[in-house]
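A single protein chain has been removed from this complex, and every other one stays in its place.
As written, the chain order gives the labels A, B and C, with residue 1 at the start of each chain.
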Amino acid sequence: MATTTDTPPPSIPTTFCGLDLAHPVVNGSGTFDAIAAQAVFGDSFLDQFPFAAFVSKTITLAVRDGNPPPRLWETPSGMINSIGLPNKGLAGYLEHDLPKLAALPVPLITNVMGSTAAELCELVAACDAQDAIRAIELNVSCPNVKTGLDIGADPVSLAEVLRAVRPQTTKPLIVKLTPNTADVALVAAAAEAEGADAVALVNTLRATAQAPGGDGRPWLGGVTGGMSGPAIRAVALAQVTAVAQRVAIPVIGMGGIQRGEHAAQFLRAGATLVAVGTESFRDPAAGTRIARELQRLLAQTA
Amino acid sequence: MATTTDTPPPSIPTTFCGLDLAHPVVNGSGTFDAIAAQAVFGDSFLDQFPFAAFVSKTITLAVRDGNPPPRLWETPSGMINSIGLPNKGLAGYLEHDLPKLAALPVPLITNVMGSTAAELCELVAACDAQDAIRAIELNVSCPNVKTGLDIGADPVSLAEVLRAVRPQTTKPLIVKLTPNTADVALVAAAAEAEGADAVALVNTLRATAQAPGGDGRPWLGGVTGGMSGPAIRAVALAQVTAVAQRVAIPVIGMGGIQRGEHAAQFLRAGATLVAVGTESFRDPAAGTRIARELQRLLAQTA
Amino acid sequence: MTVAPFGRRRAVLAAIRKVGSYHLLEVVDRHGPDPEPGQFYMLAATSGWGAGEDERPFLPRAFSAMGGRDGRLWFMLEDIGPGTHRLARLQKGEPLWVTGPLGHGFRIGTPPTPARRPILTGGGVGVPPLIFLSQALVEQGIAPTLQFGFRDTQHAAIAASFDTVQIATDDGSVGHHGLVTELLIRELDDDPHATVYACGPPGMLEAIRRICVEREVPAQLALESGMACGFGACFGCVVPLAAGGYARVCVDGPVLDATALDHVPAH
Partner (left out) sequence: MTVAPFGRRRAVLAAIRKVGSYHLLEVVDRHGPDPEPGQFYMLAATSGWGAGEDERPFLPRAFSAMGGRDGRLWFMLEDIGPGTHRLARLQKGEPLWVTGPLGHGFRIGTPPTPARRPILTGGGVGVPPLIFLSQALVEQGIAPTLQFGFRDTQHAAIAASFDTVQIATDDGSVGHHGLVTELLIRELDDDPHATVYACGPPGMLEAIRRICVEREVPAQLALESGMACGFGACFGCVVPLAAGGYARVCVDGPVLDATALDHVPAH
């Protein structure tokens, strides 16, 4: 709308792992489909691209259809999703999506997930070979086949995986941490020790919902899902604060960010970048709005 | 008010660890001070006592003043508290509070916390000697001096503690679990294996808030606190579901319960009792209201 | 497909009135293009969005355009939960957030003289896109067959203004006593050389899908689905495809060919 196009794009020059960004606001993986948005909104979308870098949804080796619906449940001040990481698989991503994502006006970060170190190594090596991919994010919210625990919930299995994966790329390697763990700072420290260039948090909080009707059946096709949105912001802020105090590598903070003031809080807590997820569903241009509000706040306090 | 006094008290006969209760709704530890409420509301409070059993706030060996204020922060659909478990200490509790709590119209459950097995043994043994105490709840959301992790966040240290504590009492022993762990069902299973008679969950989610003003200082005197209320209900429901599926002992489910329908969801998930915490702050008689709404729901579905 | 301006924008409620069980909203949306029949918008109140039952609504809600031109949009909704409840209480002059037009609408061949006669069959909150489509067809000189099914008189009231529409009600209080699909079968028995455009509750759509597939009558179904974003971002609104995999109702639909589905899911 008028206001968005007339006012200049937000400018808060930021460097993250060697990438020069216009401002510190990016998207949370899996919460924005830039290719679909281009079809829906046309050129106005590219002209007003809402993020300073674009993070792809999670890519796996094999094609995934994702979970059966229903996949969404609205909660007090938030939502649960059980999308199930649908994606075209590595080959499909590289062939169909990468050329379009490479044409976006901002740097591309590709998020990958594998259930074994071998899978992750293959994914990371493949991304390393792509110039258009400027950084790689590992989604470690995936059950370790041995322990059953998420790889990212357990410092030991995360360290083990990273020892194998880290050598596969010279690109910035970001570890996307899970909040569903006893001490996320411990996990972040393990990631740093094993050569991660940055950590991103929080992913969604494990949650569930029952179908209306009263027989206790789960509503979600995936039975459980992940909670996001303002409801989790105070938990996310605590985890980002703890992690930023523990590690020296840059932190991407996210979880319920809706306004510039929230972004500022995560930055004050020690984050270098912030990511916006759920708020983009309510306001597709939220990234730009939040960056603008942040710029105004910084101007005031400066 | 009129409606409350005229209508008969809720009746959903429930047995929990050998205790016969009028209905399955109790209070969350530390969220209701029956002695203070008696002073504020007089006899009308005892006539309409909102819970089927009363759970004391957490009692420690030594007197605790609690955390410096501010102790409260309101979040989207919830709140953070950093109260810091103020209490008169075991001796003060037994001398001053127990006689008054024993006179309440419902069974008394005493919640205790210690940072070592020895402390917990002393607390539990002392409670065991009191006829007025019908069950003992262990708050294990307390850092293990060795690992730094909460005792309740780690199945191993919890099992170790329970091996020492369990023999100290023949009364029902309830373990109040922390949600700040990777796999709460694993911890619950450890509690069951070591002889716990029941588990209660969820305690609050670790969270924090920054002071208004923008310098990033923490708002809470305790720096971090625990989030409660509807914002965490979907997370609590997922944890209660996972625990009830894993263990055979009864479960007390709580976390953001505000209405009979929410209580019904936790019961459907496998809980034997539900506890109401934060909602009592908004509606002091919430326990009775929720039990009534639950009774109506059960009547419909029966 | 009409392309939407990027982002949500502030529109203003020009008028709201209740017709039977439904609320009709007229919205002034200066900055938006005209929608096509079958396209939808994500709507939310700019204030008081989130204090309903269980602190909801949180996300915006999807509503089909019942019409739209020259910066005015029309919607019809039923108050069935916290989101529709709040929207039904918008005051004249009150602002609201709109994103859209979104999704792929009905396809009416160009030149707009379809070889097959159009039958527009639906019911409940599925009638707005059909009303929009029928107006578009009429303007193009095509007289479609309109068939609406409703629960009762209260719900059927919305159709009173259309003299040509065939009505069915579950309780027989208005028009045919029975299902609108019975009216559809009657029409197709008379003359199967038709294209069916349908929108309505899942059960009705599934019945229409079956009827049309059996008779090899082309049908376009406007689906509903729980949505978080409405523009392809969340992957939450999917329906399973006959060919396997899923389609996003918001960007691949909401209008899909009956042949693309092997069933219309309950939600």
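Criterion: a residue touches a chain if its C-beta (ideal position, glycine included) is under 8 Å from a C-beta of that chain, and two chains touch if they have at least 3 such contacts.
Here the structure is a predicted model, which is why all the values come from computation and not from measurement.
**Student:** Out of B:68, B:143 or B:167, point to the residue that touches the absent chain in the complete complex.
**Tutor:** B:68
**Student:** Of the residues B:111, B:204 or B:280, I need the one that contacts the missing chain.
**Tutor:** B:280
**Student:** Please identify which residue in B:26, B:59 or B:79 touches the non-displayed chain.
**Tutor:** Answer from the full complex: B:79 touches the omitted chain.
**Student:** Under the stated touch rule, tell me which residues of chain B contact the chain that is not displayed.
**Tutor:** Interface residues of chain B facing the absent chain: 1-2, 4, 30-33, 36-37, 39-42, 44-45, 47-48, 57, 65-66, 68-72, 74-79, 81, 83, 86, 229, 278, 280-285, 288.
**Student:** List every residue of chain A that touches the chain not included in the displayed model.
**Tutor:** Interface with the chain not displayed, on the chain A side: 77, 230, 258.
**Student:** In the whole complex, what residues of chain C lie against the chain that is missing from view?
**Tutor:** Within chain C, the residues touching the omitted chain are 47-51, 55.
Everything below uses one rule, namely that only the chains that are shown with their structure count from here on.
**Student:** How far is the middle of chain B from the middle of chain C, if each middle is the mean of its Cα atoms, in Å?
**Tutor:** The computed centroid separation for chain B versus chain C comes out at 48 Å.
**Student:** When the centre of a chain is set as the mean of its C-alpha atoms, what distance in Å lies between chain A and chain B?
**Tutor:** Centres of chain A and chain B (C-alpha means) sit 34 Å apart.
**Student:** Among all residues of chain A, which ones touch two or more of the remaining chains?
**Tutor:** Correct list: 75-78.
**Student:** By the touch rule stated above, which residues of chain C touch at least two different other chains?
**Tutor:** In chain C, the residues touching two or more other chains are 54-55.
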